[in-house]
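Note that this complex is displayed minus one protein chain, with the remaining chains in position.
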C-alpha cells in the first residue's frame, strides 16, 4: 500500500554534506511499515542526495576535493555563470550524484548497511533551505 | 496501490538533452493519484535520465562540454569502439547519470521543484528512438 508523502526541510550552511540518516529513520518509525520501501527526492538542481560512509569525515572531504578537481569553480569551460563561479559546478555535481534514492524498510527502520549514511550534498557555497519529499510504501501492522 | 506501467517513446535527433517534463506531467494527470510516486526507467545503455535546471539552456550545453572533457569521443583509452568514437563515451555518460528516477506525485502532478526539468540525455551522435516506462503508484480518488 501507499502510505504517503512527507516533507523534510534541510537548512544548509554552504557547500558540504549534511547527514539526514536520523531524520529519515524517525520518518520510517512514524510510517511503521512492517516491510516497505522509502523513496527520498530532493526538489533542487544544485543540491543532491548520496549514500556514503558515515564513520570517517575525511571520506566526505575527499569527495569535495574530487569534485573540485573534475568540475572546478570558475572553470573557463562554463558558460553558465549567472549566479557565480560555483553555479555550474553545482549543477554538474547534482547530475553526477542522485536526485532520488530508494531504500528498503523493515520493522519501522530504513535498512541501511552498517556504514551507510544518507546525506544532502549542498553544492552551492552559500546557505540554502533545501526541500525534500520522502514517499513511504509498505505493509503497516493491521 | 500499484496503478500501472505506461510506455513513453522519445525520438532523439542525436546527442543532447530532450525535455520530457510535460509528457510525464500529462501521465501523472491521467494516473490522477491524490498522493503517490512515479518511477521513470529508460530501456537503454547509451541514453539516460537526468533532473536538471530547465531555465537556462547553457546549463545543458555546459553539461555536454563537461562530459566531452572527462570522456571524450575517440579517446585512445577506449577498447570498445564497435559503433564508432561516441560508442564508449555514451555508455560512460549513461553509467554516470541515471537509468531510473523516482518522483513524488500529489494532486495528479509530479512534485518537481521550481527549476527542475526531467530530461532524456541522448549520448549517441545519431538519432534514436528511446523507450521508457513510467511506473505509477499511489492513492486514487475513490
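Per-chain numbering from 1; labels A and B assigned in written order.
In this section, a contact is a pair of C-beta atoms (placed from the backbone, for glycine too) under 8 Å apart; a residue touches a chain by one contact, two chains touch by 3 or more.
Please read all numbers here as calculations on a predicted model, not as lab measurements.
In the complete complex, the hidden chain is touched by one of A:24, A:112 or A:132, namely A:112. Note that of A:4, A:89 or A:138, the residue touching the chain absent from this view is A:138. The hidden chain makes contact, of the residues A:20, A:63, A:88 or A:132, with A:63.
Across the interface with the omitted chain, chain B contributes residues 1-2, 4-5, 39, 41-46, 70-71, 77-80, 82, 88, 91-92, 94-96, 98-100, 102, 131, 133, 135, 137.
On the side of chain A, touch with the chain left out of the figure occurs at residues 1, 33, 35-37, 50-53, 56, 58-59, 61-63, 65-66, 69-70, 96-98, 101-106, 111-116, 137-139.
Keep in mind that, in the parts below, only the chains that are shown with their structure count from here on.
Centroids of chain A and chain B (each the mean of its C-alpha atoms) stand 19 Å apart.
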